[in-house]
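With one protein chain held back, the other chains of the complex are shown just where they sit.
Chain lettering (A and B) follows the sequence in which the chains are written, and residue indices restart at 1 in each chain.
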Amino acid sequence: MFIRDSWYVAALSSELDEKPISRMILGENVVMFRDSQGAVVAMADKCPHRGYPLSLGTVVDDQLVCGYHGFTFDCSGTCVAVPGQDRIPSRADVRIYHLVEQGCWVWIWMGRGEADLAKLPSTPWLTDKENWSMVSGVAKIDAPYGLLVDNLMDLSHETYLHNGSIGTPEVASTPIEVEVDDEAHVIRVYRHMTSVECPSFYSRTTGLEGKIDRWQDIEYSAPGFYLLHARIAPVGQPPLPDGSDDHAFHMKIFYGLTPSTKDIVFDFWALSRDFCVGDTEIDTFLQTMQTGVVQEDVDALNILQARSLTEIEPTEVSIKIDRGGLAARRVLNSLAEKELDGYSVEQGERSTLNV
Amino acid sequence: MFIRDSWYVAALSSELDEKPISRMILGENVVMFRDSQGAVVAMADKCPHRGYPLSLGTVVDDQLVCGYHGFTFDCSGTCVAVPGQDRIPSRADVRIYHLVEQGCWVWIWMGRGEADLAKLPSTPWLTDKENWSMVSGVAKIDAPYGLLVDNLMDLSHETYLHNGSIGTPEVASTPIEVEVDDEAHVIRVYRHMTSVECPSFYSRTTGLEGKIDRWQDIEYSAPGFYLLHARIAPVGQPPLPDGSDDHAFHMKIFYGLTPSTKDIVFDFWALSRDFCVGDTEIDTFLQTMQTGVVQEDVDALNILQARSLTEIEPTEVSIKIDRGGLAARRVLNSLAEKELDGYSVEQGERSTLNV
Partner (left out) sequence: MFIRDSWYVAALSSELDEKPISRMILGENVVMFRDSQGAVVAMADKCPHRGYPLSLGTVVDDQLVCGYHGFTFDCSGTCVAVPGQDRIPSRADVRIYHLVEQGCWVWIWMGRGEADLAKLPSTPWLTDKENWSMVSGVAKIDAPYGLLVDNLMDLSHETYLHNGSIGTPEVASTPIEVEVDDEAHVIRVYRHMTSVECPSFYSRTTGLEGKIDRWQDIEYSAPGFYLLHARIAPVGQPPLPDGSDDHAFHMKIFYGLTPSTKDIVFDFWALSRDFCVGDTEIDTFLQTMQTGVVQEDVDALNILQARSLTEIEPTEVSIKIDRGGLAARRVLNSLAEKELDGYSVEQGERSTLNV
């Protein structure tokens, strides 16, 4: 079951223009495009007439014209024209979705009711272009959402799966601390590595050599938003008591985990850094590196999922590094149950009203 | 459920020679070839021995030899040789199908009983080569038969899906008239456009320029034969009361709708024209154009079907242009029910006989 009352990343900002694109999100086909003012628009990607994908149509004068028989919709989803007659049938409107564009990402509200803007994740590092430089991308994984959550919550896999790029021996060998905020449904996992190997991509971008202190602090806001606060610094130079941290280099690693179907998930990512700001050569280098890292995850999860389909009874042996992932599963289950309860209540109320 | 007691187009005439080909029609694997006299032959494409497709065998002396162990069948489906012994087992014969070749098409009778030649569609425009010139082709669509019926019964889609070739704005905007002959299970849809844009392919082939009168009269004989009577003429020059129509140009657009499986349909087509007769350059031009038009339908229906598989409850909003398609669905359902009833009666009789 999907958790619907939440914001998910629907698209990279760069993916949207006047030509409609289609994306299945939480089992729903959504068509997205920009109107003539540049505003992002999303609606159900299905013509009410005969079900043809509206994403195969064209946008004319801020109206989306179906490519099969010409049913036409304005940006509020209202049907404004049909072929062969002047009268517009009732029931021909399409559902629209609330979108919010923040930096390189476009968020969508997938809940049944009004979009809850208070729940929209805050991502200042994606919009403050003066102090932060950013690259982004998206990959599609043929695996359920849960496998990607498992993957991201346990970074010990960097040592093995991403060996040669971001992985070093100490990521796997360093114990973690885990905190869970059940109310906010946020799981935090801290891994503070002291006097450890500096991955070559950090040497290249920061100029640091030899041993470093390296922190990886995960902040996962279930269900769809994951933020890794990465900090590297010369050995023995922690942030000052007042919070200032000028000796260190910071990177924010964002993941938007957007279920497509129950067996497919979109893996949106973005990297923001407070060093080499504005250096487009470093942009290109990091874009290429992270695309490769994400592809290693994609390959691994695709394989894991294909394997799981041949398993009669999947079993697991969990250890201490799995505490973050296990906490995430518990929080996700709780959110799903809460939503199911809410929906039952709602249905119950309706029944009462109908009586 | 398939409607079996009917003729369907099984092959283009040009597809058949001494090398057997296989085609699944109404869920049955059929092998077809020509004997040494050029006559078309069809039988069940399955060796009774171990089920190997006979279409992978070879025709030797008008006998089809299985490519696995050599079981051999004459053109009446009788098994005439098996390996390792002289005695031919009973039950080793294969079913044959009645074929009729008419112009560029080969028809097959898929009913349980004797082929009913009275039901064979009449297609004089495919055989009268003195007065008509003809091109033909076939495409396979990964969609149920019903989606192709919907497509052909509502030509308003020409304006959008076939924009740039056969589609002009007036096709979608012109209202239609519908007639249903329930007894003959024929649906007729008339669209008479007056003083409208001439599609470029008609200008090129007829020499007409500027506005024209353009008629599209559909005659669909459910389940498998669709004929579009197309007429274009200078504005204001209808056929004379005696039926003569020398000022006009006529094209007959044929479709053979042949279900393969419940999710696949063959889309046989042919174009016959009474102008530029014998002009092979125009033949090539129309062959290329119509192949492109059909491919646009194939693409659309493949997409529509792929989409429908992700829908929990498909919904539709129908308008006036859909009356032809809705009538066709009603007639097809009635035919299917009638056949089911007939089959039940037959089964009932058998039960009685067995008692």
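One rule holds in what follows: a contact is a pair of C-beta atoms (placed from the backbone, for glycine too) under 8 Å apart; a residue touches a chain by one contact, two chains touch by 3 or more.
No experiment lies behind these values; they were computed from the predicted model shown.
Novice: Write down which of A:3, A:75, A:106 or A:176 is the residue touching the left-out chain.
Specialist: A:176
Novice: Among A:1, A:303 or A:340, which residue is in touch with the absent chain?
Specialist: A:303
Novice: Identify the residue among B:38, B:83 or B:342 that touches the chain left out of the display.
Specialist: B:83
Novice: Return the single residue from A:4, A:157, A:185 or A:273 that touches the missing chain.
Specialist: Spelled out, the listed residue whose C-beta touches the missing chain is A:157.
Novice: What residue numbers in chain B mark contact with the hidden partner chain?
Specialist: The list for chain B reads 24, 27, 29, 46, 48-53, 56-57, 65-70, 82-85, 89, 91-92, 261.
Novice: Could I get the residues of chain A that touch the absent chain, sorted low to high?
Specialist: Counting only chain A, the missing chain is touched by 150, 154, 156-157, 159-161, 172-176, 300, 303-304, 307-308, 310-311, 314-321.
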